[in-house]
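With one protein chain held back, the other chains of the complex are shown just where they sit.
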Amino acid sequence: MQNIDWEKFLIPYENAVEELKVKFKSIRNELIKMGEYSPIEFVTGRVKKISSILEKSKRLEVDMENIDKEIEDIAGIRIMCQFVEDIYTVVDYISERDGKDLKVVGVKDYITNYKDSGYRSYHVIIEYPIQTAFGNKNILAEIQIRTLAMNFWATIEHSLKYKYKRQIPDPIQLRLKNAADAAFQLDQEMSQIRHEIRQAQKMFEIRSST
Amino acid sequence: MQNIDWEKFLIPYENAVEELKVKFKSIRNELIKMGEYSPIEFVTGRVKKISSILEKSKRLEVDMENIDKEIEDIAGIRIMCQFVEDIYTVVDYISERDGKDLKVVGVKDYITNYKDSGYRSYHVIIEYPIQTAFGNKNILAEIQIRTLAMNFWATIEHSLKYKYKRQIPDPIQLRLKNAADAAFQLDQEMSQIRHEIRQAQKMFEIRSST
Amino acid sequence: MQNIDWEKFLIPYENAVEELKVKFKSIRNELIKMGEYSPIEFVTGRVKKISSILEKSKRLEVDMENIDKEIEDIAGIRIMCQFVEDIYTVVDYISERDGKDLKVVGVKDYITNYKDSGYRSYHVIIEYPIQTAFGNKNILAEIQIRTLAMNFWATIEHSLKYKYKRQIPDPIQLRLKNAADAAFQLDQEMSQIRHEIRQAQKMFEIRSST
Partner (left out) sequence: MQNIDWEKFLIPYENAVEELKVKFKSIRNELIKMGEYSPIEFVTGRVKKISSILEKSKRLEVDMENIDKEIEDIAGIRIMCQFVEDIYTVVDYISERDGKDLKVVGVKDYITNYKDSGYRSYHVIIEYPIQTAFGNKNILAEIQIRTLAMNFWATIEHSLKYKYKRQIPDPIQLRLKNAADAAFQLDQEMSQIRHEIRQAQKMFEIRSST
């Protein structure tokens, strides 16, 4: 794998992203069609750029011949939720599929344990079987599950990291931390609204049944 | 127009939404292709549901025969931005097209003057010419321009309004106001980051040129 | 299953159609990306309309509780090819996946044995596992593989059958048969072109190597 044929190497990852996007979008469509609440607001996906794969393998000291085993986010799926609570519902959906169309190989809960930078998200690493015109392959994929506020913040942080080559200057780092706090605050207020709505519904049910 | 053939009535609005979505998405694609910053993050569109048109025309006491002239948001386009400042860049893009492929007939700046509920957004009302298989028509459309945080908040408010038939209970109304404050706070922190980045760039340019 | 909840019943079929479309389109994209010839020209899919499922179950005397086992084309995928020879390449692709992401349960070769009406196509019936938000299910799906000319003819025949409630008048039936012959002729001429091209290429290779 010294000289990687990138076009060919990335094909199963591209297929996996397309298939997984369809699968998670289907969950949303099903629930809405059945008149039920969907914990999934929208789904995006991407294959990591070659330059980013090379940069990451260098940073993590991964040999070229092991990148498919050690770089877990070459295929990436992102699932956006309205409420923090929804994230765990989505994680449950994925767990139920473990051993069926996908295999869960690891999770990282950066919501309970958020990063110093302020980054919050729930990551599930899966193994996914792909059939291509050139044969079959099990690939790794990373599913990131976040609220819209977490996603908003992470998008900005990502472009700043890229801009400053991972060396974000201190004053900007500080501002970014403040923004993370504001995003966290927003998520908490939203959870409170969700809680109030449930309370209001329960009170209504109690009154109705007496 | 006593008995409206809704299928037929809504066709030019559906076409307008499709065409306008393509046009605003193209601006984003162009800028990214040219390696420039896009003030447009993503674009969505929808035609108002018949039940919502009827409810609004009743609430605003609009005669059925005038709904195409007096209900301005039957065709709706929503443009999401990362930073508050980007909203005004998008408004400028629309103004430059005034008299070309669209005509601006009104603006509502709910960002400088946000609603009591906490609602913030910039609305541009346009007139847009549509050619259908059944003839031509100038229709009205509403373009809403918002940050992601504004959009997030407005989506929640909209579903609560719908749930409580526009009578949101006071405790939930209060929570919603707190969430609006958190969303506003988030936008301000983001603008600050944007400002810091510019400062950092200017400092860099000054140093480089000396 | 006396009173079928159709919305819910059809959800796994809709998911299957979406997933299978993505999977077969990926084969085309892969091959083109690798600079190789794609036997797949384009892919479409659809879930059978409820009225058509009812009509077919009545015609074939299938009990409502057995429609998921006995009606094989509720989920339908159609793969279009340029040349008749390509059809068999696509069939090989499907066979190679047998026991992996799908299971082949039957084939019908209406190309070697075309129907009296003039209908030609290759059908593969598969079993496909689907994970929904409401649980898992193995469903049946029919993959139709055809040339563009076969598809063109079949589309017309389908709309005539529908129009005349399966009783196409004799003079139109005759015209349809003539059109089937013309479509067959077109496919044969195309295969000849394909053959000539290969001959030309071989002659060129022989000349080049001497």
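Here the chain labels run A, B and C in written order, and each chain numbers its own residues starting at 1.
As a working rule, contacts are C-beta pairs under 8 Å (C-beta built on N, C-alpha and C of every residue); 3 or more make two chains touch, one makes a residue touch a chain.
Bear in mind the structure is a predicted one, so any value in this text is a computation, not a measurement.
The chain not shown here makes contact, within the complete complex, with B, C. Within the complete assembly, B:27 is the residue of B:4, B:27 or B:71 that touches the hidden chain. Chain C residues in contact with the hidden partner, per the touch definition given at the top, are 82, 148-149, 152, 155-156, 160, 163, 169, 171-172, 175-176, 178-179, 182-183, 185-186, 188-190, 192-193, 196-197, 200. Contact between chain B and the unshown chain involves residues 7-8, 11, 14-15, 18-19, 22-23, 26-27, 29-31, 33-34, 93, 96-97, 100-101, 129, 131-134, 136.
Assume only the chains that are shown with their structure count from here on.
Because contacts link the chains only in sequence, without closing, their graph is best described as a line.
Each chain gets one centre point, the mean of its Cα atoms, and the points for chain A and chain C are 36 Å apart. Taking each chain's centre as the average of its CA atoms, chain A and chain B sit 27 Å apart.
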